Structures are given as structure tokens and as C-alpha cells.
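A selection of the complex's chains, in situ.
Naming follows writing order (A and B), and every chain is counted from residue 1.
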Amino acid sequence: MKQSTHSLEITTSGQGLYEFTSTVVQWVSRQQIHTGLLTVFCRHTSASLLIQENADPTVRTDIKAYFDRIAPENFPYHHDSEGPDDMPAHLKTALTQVQLSIPLMEGRLALGTWQGIYLFEHRVRPHRREIVLHLIGE
Amino acid sequence: MKQSTHSLEITTSGQGLYEFTSTVVQWVSRQQIHTGLLTVFCRHTSASLLIQENADPTVRTDIKAYFDRIAPENFPYHHDSEGPDDMPAHLKTALTQVQLSIPLMEGRLALGTWQGIYLFEHRVRPHRREIVLHLIGE
């Protein structure tokens, strides 16, 4: 049994879903692990992770618009020190997740045909987001 | 330290929560692992996983009705190619999760007394849903 870890950075330019499935798949394939468990961890509280459809891009448009509706900027939050997108960003992170684990079987991640791995950026201004990967297996 | 993986299929006939705790518990018990970590992964973007109360069935009725209210069909989504339940299914999946990990201690999953493992089907028509199990431990 062995382990590998890796840190990667995703540069964002505004709110929305940024796919990084291929980065993850490529890193995993270099670890020479046949069966195992991959964990993806987002080190932030105003950006999160989502596994979602990687085909029709309007799914992402609708997802972004939906979270804007259910966690609106136009509300008298107590915490607003970093602007109107600050507190909605924390709420959207709470409603999604900062960690995903995906089994690795026969040398391939168990992602379904339509599943892509996305960083969900909730802040308007550009950010550098740190993602940690951990793989255990053999 | 050893690992096991398993794929299982859950046949759904409409929206709602389908419990499969006993299937998982039985598979885990056959792996002869005393201490470890079980991961349950759902290979879809329109069905998800939930750990919820396994006692009073009205909890599931209320959960289903609640997600129908907060992710309604009656909305002008951009993505509607597969019908009015298509985009709400993606939203409900984003609001819940496609992966759960549960520690195994003294040969038993660490599920609480009232916790059951459910597939949350978000599509109206019948589907076959693929679930992957991964167990690591010894």
C-alpha cells in the first residue's frame, strides 16, 4: 500500500464552475496505483468542489444562477467586510462541499460518463485557489 | 492493510429515497476487515447519496417534498433537454452529495442508530444507478 499527495492551484477570474478533471486524471495516472481512493480537498471557505455534468455547458449556467438565487447578495448579512459577494460565498460553500473522494478501480477513477470535477468559485474578483490531492492504494 | 471494491446497481422507479444500508453492511461484513474506511460513490449527476433517518418514513416524504420546493421544476432553466425534472435533478445532486465515507470500527460501520444510507433519485422515469464501494483497512 502506498500514498501520494499533490498541491495544485486554480486561477479563477470570477464566479462560476472551473473544470479540472483532466488535471486530476493525469496526476492520478502518474502515481502507478491500480486500486485506491483519491481525495480532492479545497483549502478555502469561499470556493468549493462539485462533481457535475461535463456535457451541456448550460447545466453550469443554470447551477451558477441557481446558487445566486438561493444565496443572494441582496440581503442584510452581518458579515460583509469583503463586499456583497462575501457572505453568499460562504453560504454556497456550506451548501456544496470542500472535499470529494473518488474510488480508483482497475487504474481508473470511478467517475461516471457524465461526471466532471469542478472548482466552484463564489467570489467575483480573481483568486488563486489551492487544491490538495491525496491518493492511497496499490 | 488491504482493499476491496465492489459495484452495485440500484433500480429506481421514480423520485425519492431508496435505502441500501443492508446491501452495504452485508458486503462490508464479507470483506473480513476489522478497522477501516468505507467509501460509497454514486456515478451520476442526477441522483445522489444521503445518510438520513431510517425510522419514521415521513422524514423521507418531507425531505423529498422539501427538495422539490427549493429546486422546482417550474422555472425557465436553460438546460431542459431531458424534461422538466432534468435541471432540478442536477441542482438536488449539487445540494446533497455523490460520495460518503464511513469509518469501520471493531468490524462495524460507525453509522449511528438512526442513520441509514440512501440513494436519492431525482429523475421521474425509471433508472439503473451504479454505486461503487471501496473499503480499505485490516
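Convention: a residue touches a chain if its C-beta (ideal position, glycine included) is under 8 Å from a C-beta of that chain, and two chains touch if they have at least 3 such contacts.
Values in this document were obtained by computation on a predicted structure and should not be read as measured data.
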Number of identical chains forming the whole complex, with 2 shown: 3
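Please note the rule applied: only the chains that are shown with their structure count from here on.
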In angstrom, rounded to a whole number, how far apart do the mean CA points of chain A and chain B lie? 20
Note: in the complex, chain A contacts chain B through residues 1, 35-37, 50-53, 56, 58-59, 61-63, 66-67, 70, 95-97, 100-103, 105, 110-115, 136-138
Within their complex, state which residues of chain B touch chain A. 1, 3, 5, 7, 37, 39, 41, 43-45, 70-71, 77-79, 81, 87, 90-91, 93-95, 97-99, 101, 130, 132-134, 136
